[in-house]
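All protein chains but one are shown in place.
On to chain A.
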């Protein structure tokens, strides 16, 4: 069953520039799709458009159907109902994604309260549970902490807990590990992988890093200058890229990696 169906999505600015150009793709329930591209390729705008979160001065045309709801042109009220329930997002920078003045627990409680109507002790337990889910040690302590009091990796786990709190059908992850250290990144990727597998959740994973995308998704869409360049299984794209641009991308990644292999002959 198709969960997300994007047809002819075009994002334009008010001064007439086209940032995403006639993009089409779909994600089935439980499927994991990677959006790969370099800065300016329109991959992040695409995810924002899916949630109806495009910044002022940009407008989308075409069709985005998310779990049966048309997102393009939808009134704010309908979008609020979709966000969190049908699709939730984890952004790149956990420090800006979290409210610095609000304790972590309250930030997770907010969507839970609105969606589930839980109150008091029940709500508190649900928050602790959400934090445990993302393998945070001492959930009670973390819930009382402010974002600046915990590490970057912990913050990103909190952001993931917020996204997963209402059991969305689709998790959108926009470069969720780019701001993290390598060893923390490895843990985080494994965590995302395990959690979405357990829940049979669909994932739209955005990254510029082919190797990172390959860890989580089965299929990938390569974007350049707002257009789709190539789509297919991650293994095929990495192993036998068809388009010139994809070839350059893979070759660059391979070159850096081979330097590492040469040095660390294993």
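The rule is simple: contacts are C-beta pairs under 8 Å (C-beta built on N, C-alpha and C of every residue); 3 or more make two chains touch, one makes a residue touch a chain; residues count from 1.
We take it that contacts and distances are computed from a predicted model.
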- Message: For the chain not present in this complex, what protein name does its UniProt entry give, out of "Peptide ABC transporter ATP-binding protein", "Chemotaxis protein CheW", "Aminomethyltransferase" or "Type-4 uracil-DNA glycosylase"?
- Response: "Peptide ABC transporter ATP-binding protein"
- Message: Looking at the full complex, which residue from A:30, A:152 or A:232 touches the chain that isn't shown here?
- Response: A:152
- Task: Just the residue numbers, please: which parts of chain A touch the chain that's not shown?
- Result: 38-39, 152, 181-186, 189, 208-212, 214-215, 234-235, 238-239, 248-250, 252-257, 259-260, 262-266
